[in-house]
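Have a look at the structure below before the remarks.
Coming up: chain A.
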Amino acid sequence: MSQSAILLRCTDITRRWGGLVAVNRISIELERGTVHAVIGTNGAGKSTLINILSGEIDASDGRVELLGQDVTTWTQPRRARAGLGRSYQRNTIYPSFTVFENCRLSAQAMAQKPWAWWSNAQRCPVSTAAALDAAVRSGLVDLLERPAGLLSHGQKRQLEIAMCLATQPQVLLLDEPLAGMGAEETERMLALLDELKKDQAILLVEHDMDAVFRIAERITVMVNGSVLASGTPEAVRSNIDVQAAYLGGGH
Partner candidate 1 sequence: MNRSKLLFVAISFAALALFPLASSSYGIDLVTKIMIYAILALSLELLVGSTGLVCFGQAAFFGIGAYATVLLSPDYEAPSVLWLLPASMVVAAVYALIMGSLSLRTKGVYFIMVTLAFAQMAFYVIHDTPLGGGTDGIYLNAKPTIGTLLDLDKSLALYAFTLGSLVAMFGFLALLLRSRFGRALAGIRVNEQRMRATGFSTYPYKLAAFVISGGIAGLAGFLFAVKDGFVNPEMLGWHQSGAVLIMIIFGGLGHLRGALIGAFAFVLLQEFFMSEAVFGAFAKHWHLGLGLSIIASVALLPHGLVGIPSQVRERLTGRRNTARDATTAEESL
Partner candidate 2 sequence: MDLTTFLIQCLNALQYGLLLFLVASGLTLIFGIMGVINLAHGSFYMVGAYMSFALAPIVAATFGGGFFATMLAGTVLAVLLGYLLEWAFFSFLYEREHLQQVLMTYGLILIFEEARSLLVGDDVHGVDPPAWLAGSFALGNIMTYPVYRLFISAVCLALALGLYFVFSRTRLGMMIRAGASNREMVQSLGIDIKFLYRVVFAAGVALAALAGMVAAPVSSVYPGMGNHVLIICFVVVVIGGIGSIRGALLAALLIGLVDTFGKVLFPEAAGVLVYVLMALVLLWKPDGLFKAG
């Protein structure tokens, strides 16, 4: 696979809050065409990790490389513009805007032109085209004019992803996209992720073990901020430590 490339790499990422170590020397590589899932119990540091990778909080130690560049000191907006998209565990859609406007405004990040005060944003060719594309791929094309606040929960999660896609990122950091979804919606989302990973690299934080083992090429298990195990789904599933710490009691 000549296209296979490391799109995002983090090395020895550590985050301390005073005396507490929330994330301890995590190293992950994201390849194009793969879904890399990060699983762990609550408080394992998964959200902190995503926040560090996306730039929302600083790492105490370690390095983050995006598309070959060292972005450790870059702000979140700058990383986003460079091709790093993220979705949130809670809904961060704009409820008072239409579905289309949600996507279009997100797409606008790549074509901002703030000085053109006279030109109607709705006529911006770049953002409107990218918005339509993102909405189609997320299955929301029939709901474009609906106020986002009136969507069902599953549709809102779809919109959350659509907003992510609107900037056409190369790397996607998805924080529990399946949260609160029913069976049918989950299927739809997994199909979408399967589609997406062809050209992108996806980091997926999830609690839904069935989904994770179905879709991920690699899995990293985190416990108390450190990596317990990392590898292919089969390797992780048969890892004794993982079974004891995490998988044994639940699924």
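Criterion: a residue touches a chain if its C-beta (ideal position, glycine included) is under 8 Å from a C-beta of that chain, and two chains touch if they have at least 3 such contacts; residues count from 1.
On the choice of candidates, all candidates are chains of the complex that A comes from, given by their letters.
None of the values given here were measured: they were computed from a predicted structure.
Here chain A is shown alone, and of the candidates 1 or 2 it touches 1 within this complex.
Of all residues in chain A, only 54, 56, 75-78, 80-81, 85-86, 88, 92, 94-98, 101, 105-106, 108-122, 124, 127, 147, 149-150, 163, 166-167 touch candidate 1 in the complex they form.
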